[in-house]
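As you look at this complex, bear in mind that one protein chain is not there, while each of the others sits in place.
== subunit A ==
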Amino acid sequence: MGAARRLRIGVDVGGTFTDLALVDEATGRIVFHKVPSTPADPSQAIETGILGLLQRAGGAAAEVAFLGHGTTVATNMVIERRGARTGLLTTQGFRDVLEIGRQTRPHLYDYAVTRPAPLVPRRRRLEVAERVTADGAVLRPLDEAAVAAATEALLAEGVESIAIGFLHAWRDRRHEAAARRVVERVAPGLYLSCSHEVLPEFREFDRFSTTVLNAYVGPRMARYLDRLQGRVRGAGITAPPYTVHSNGGLMSVATAGAAPVRTCLSGPAAGVIGAAVVAGQAGFPDVVTFDVGGTSTDVAVIAGGAATSTSARDVAGHPVKVPAIGIDVIGAGGGSVAFIDAGGGLKVGPRSVGAEPGPVAYGRGGTEPTLTDANIVLGRLDPVALLRGAMPVDAAAARAAVQARIATPLGLSLEQAALGIIRVAVANMGRAIRGVTTERGYAPEAFALFAYGGAGPLHATEVAAECGIPVVVVPREPGTMCARGILLADVALDFVRSEIAPLDEAAWAHAATRFAEMQAEAEAWLESEAVPPDRRDADRAVDLRYQGQNFEVRVKLPDAAATLDAVLDSFAQEHARTYGYAIPGRTVELVNCRLTALGRMPRGAPEPPPAGGAVEAARIGLRDCYFDAEIGWRSTPVYDRDLLPACARLAGPAIIEEMSATTVAFPGQTVELDDDGNIVLRQPARTARRQELTAHA
């Protein structure tokens, strides 16, 4: 009966499409859906999509027990510079911190590439007299009258939000807190962000930039969340909508409204969180995620079942230092343009044709050959129609474009040219994967490749071979992995305190106080998020360094009672793992204490595909497909993934199609479906050779 059913819905709002996934908590059955995005008001597509999804799943709005969404609203606001008119109050002598940044130029050689203008122009960055030192002493008291006057001046400028960023507020928050009270009195109801609340960490440019960005997106994000809530309620859903943040956790509307900066890059983060869960369940705790869309490829590292994080993110050139999953992005996707440069070299991307006009084969006016066109020329993508026949394909036009623009000028055959485009794109993607792994001290050969996004499974085998990766895993409906990831995330919020001191017993005792403070804040927050006590949890970590270093190593704490000696041991081990050495006897400094509040979400086991059916029943056709110069064209069986039974085994070559993606298995590769319906591809002998060579090196 309806009342007994509990449905969970995840929505990923992308630039072109809004993807949705629904799971029935009891049966684990998953249903996917996709609707065009509505950039003017993204909540419109969310509503349309949810209604369509419920219809598809035969569910009712009243049965929706959970709704989570990933959104690019904040990010787009910054990219398009459509945020609120914002003012900044800061310490005398420091109003240009935001504009000076790191004083570097973004491109070593191209002086036409410059840093973006600050989100708050200089005329709205006002200084007030006050100064706190690095050890928290007040060198100059706060001039509250100056705060009031500056607030009045900003109001006269028509600001919709104010950011407060004082030097060393990470250490002593009293001046910022006092300034907040003054601003609240002078400008009641104005959107306000303080640096000690948004990011209580040292390094003023990162902290001010993050705080200003929060204030810049805050007012409009709040209005968007209001509209979203209205639409969700209007559709009859009583469950409150959650938002995914950059670290892959879920936040309530209230938290997202207060800390919207944490939602930047929320969609891709959900994909990686989902990948960690799905890959872990499939027996692959160490994977590189490989998410290929129309314009870009996102790669991230999951080690030991956990996504690796980064502290160096920016949005459109503005640093955002909230905890975030470390995702590297390169400009290589299905729409990447292939061209010949001035030296006669073949290049693919980073320029993309985007959704309009799109690849030549889509027949919407595109004239430049793209990676997608090359795949159509070689029969890897269906040369007749895509999206289950919904989108007709003009293969002749794709062939003509590749011939005229690439093959003829380079003196290559059509196949050589199309394969060349793919090989160049694969080389770019492979470099990104090697970069994201080696930068963190890992070797790609020790990982599996977890491929998703519309075009990930298409190129996964060749990219894995390029990087010496032996196994490829392709989840079900790879094109909607980010929406599915939302269903696998936990409610989470990160807390941090900078506490810089040589790490001895006294400092460790002091750290315990900081953790206790954060624990209390975490409990209050989980309470406000309505997480029941038995689902509450916390992860603790400290950032440590050797004295004299200016960078930190993160050490996870097993529990709240970790001893000083155990922490120092873990630091030495982690330093050695990451950097190759430890320095016994050298003083260790504590830098940050971190606590992540967790509200565990019920996930439910996914419904496996039907077992025991015949593989042959899933075969829906045969088409000519070009693999490489040695193999050439092969007549290749095409399978419908939805009809493939669990634990099916087949041998490449094979094409496996589903609504959102196409997987290519090469001749010699083995293809297995596991219990949950993930495709596991293992490399043929030819590419395994490279891997053997790399293994002994």
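Criterion: a residue touches a chain if its C-beta (ideal position, glycine included) is under 8 Å from a C-beta of that chain, and two chains touch if they have at least 3 such contacts; residues count from 1.
Convention: contacts and distances are computed from a predicted model.
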item: Protein name, per the UniProt record, of whichever chain is missing from view ("Extracellular solute-binding protein", "Alpha-E domain-containing protein", "ABC transporter" or "Hydantoinase B/oxoprolinase family protein"); value: "Hydantoinase B/oxoprolinase family protein"
item: Touch criterion as defined above, residue of A:Leu108, A:Ala390 or A:Ala561 at the omitted chain; value: A:Leu108
item: Contact with the hidden chain (one of A:Arg6, A:Arg29, A:Lys347 or A:His510); value: A:Lys347
item: Selected from A:Arg29, A:Arg351, A:Arg423 or A:Arg603 as touching the chain missing from the view; value: A:Arg423
item: Touching residues on subunit A - with respect to the absent chain; value: 81, 85, 93-97, 99-100, 102-105, 107-112, 114-115, 121-123, 133-134, 139, 157-158, 167-168, 170, 202-206, 340-347, 410-412, 416, 419-420, 423-424, 426-428, 430-431, 434-435, 438-439, 441, 500, 502, 546-551, 578-581, 583, 587, 628-630, 632, 689-690, 693-694, 697
